[in-house]
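Please read through the structure below; I'll follow up with questions.
Apart from one protein chain that is not included, each protein chain of the complex appears where it belongs.
This part shows subunit A:
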Amino acid sequence: MTETLAETTTPAEEPLPEFPMPRAAGCPFDPPPIARALHAERPVTRVRLWDGSTPWLVTGYADQRALLADPRVSSEATLPGFPHASAGFRENATRRRSFITMDDPEHARIRRMVTGPFAIKRIEAMRPEIQKITDELIDTMLAGPAPVDLVRALALPLPSLVICRLLGVPYEDHDFFQRNSSLMINRHSSAEEVVGANEALTDYLEGLVAAKLADPADDMLSELAGRVRAGELTQREAANMGVLLLIAGHETTANMIALGTVALLEHPDQLAVLRETEDPKVIARAVEELLRYLSIVHNGRRRVALEDIEIGGETIRAGDGIIVYTGTANWDTEVFAEPERLDIGRDARRHMAFGFGVHQCLGQPLARVELQVVYGTLYRRIPTLRLATGIDQLPFKHDGLVYGVYELPVTWTS
């Protein structure tokens, strides 16, 4: 460590902070203290990554919005200087490109193939089914012994069931795809593990796409199969998009359900508001605030500069890596008063939890409805819900690309 520092910094300079940064003990919801300090002092600054590279870390809200919307900033992960999250990610990026690591116009052409099913009205039409699945999972919880692991009982199965139905993936295979997607989004997974998991999932999805080609149903994989038949995509590309949607569709919402529940249990006055309301507007506001407060995609949005860019008093040179960490932007006092306070009554709609720019989360309408249903149902149906362990005993996902808890033991008074 020290010898690499000596190569790139003069003795007078302080060593660069490493990214990602540790959160403070006892403050599981707060962005890392180092990130907050950098935001206050040097909102555009160099950091050091796992491979010794030194991309820019951008921590402020306005700078982040400007960069993520800037066409001089690229998502192309095969470009030199792109700040990869791990060796596994670097290996994956060079082997197989997906539209989240492409720029327009190529990105827009492919993204638009999968945006239709996520349109607000089509997702709203799924709300009754999402409510039904949620109620059934809670019924099962209540019928069994407590404590239970809320991750296994509700947080993970709900979004997994929903994305499976939307895509046309058999939910019976959930052990297989959940295991492999966990490997893919853990930054401590080896390159072999990440590549192996990606290959296994892509092979699996390709098999499903081939089956839909022969026997189409009313689901997204069948739509993608139709594009394969029309010559717009290869079967492998369609499978690759399926992998992306499957992972993004369950890992993110699952973590918001579980971590959001921890946050609410630690803020009983806020939880009480949700427990006592059926007003969809109150619930929708609470969802936006929890998205803001928790910023679960905590490994940074990764980009590379195509040209020199002046921002925050610094010059990002063409070829420099850029990491946009939305956790601090969502706690930026220029935009959110008292950001460290979880206040489900505030208007938090301008948060950056889904990113910004052309790559902003395309599944956000689905995530919102799932979270509105769960937050609007779970605490009303189980008003005595509480942690079955101390908060300091919870296994937080410090090593995940998405923050959350691996397990959430909860109990209640029957």
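Simple rule for what comes next: a residue touches a chain if its C-beta (ideal position, glycine included) is under 8 Å from a C-beta of that chain, and two chains touch if they have at least 3 such contacts; residues count from 1.
Keep in mind that, in the parts below, contacts and distances are computed from a predicted model.
Engineer: Look at the options "Aminotransferase", "Peptide ABC transporter permease", "Ferredoxin" or "Sugar-binding protein" and return the one that UniProt uses as the protein name of the missing chain.
Structural biologist: "Ferredoxin"
Engineer: One chain isn't shown here. Among A:Phe19, A:Phe82, A:Phe118 or A:Tyr293, which residue touches it?
Structural biologist: Looking across A:Phe19, A:Phe82, A:Phe118 or A:Tyr293, the contact with the absent chain belongs to A:Phe118.
Engineer: For the full complex, which residue in A:Arg127, A:Arg165, A:Arg350 or A:His398 touches the chain that was left out?
Structural biologist: Candidates A:Arg127, A:Arg165, A:Arg350 or A:His398; residue touching the omitted chain: A:Arg350.
Engineer: Which one, A:Gln364, A:Thr389 or A:Thr411, makes contact with the chain that was left out?
Structural biologist: A:Gln364
Engineer: Could I get the residues of subunit A that touch the absent chain, sorted low to high?
Structural biologist: Subunit A touches the chain not shown through residues 68-69, 108, 111-113, 115-116, 118-123, 349-350, 354-362, 364-365, 368.
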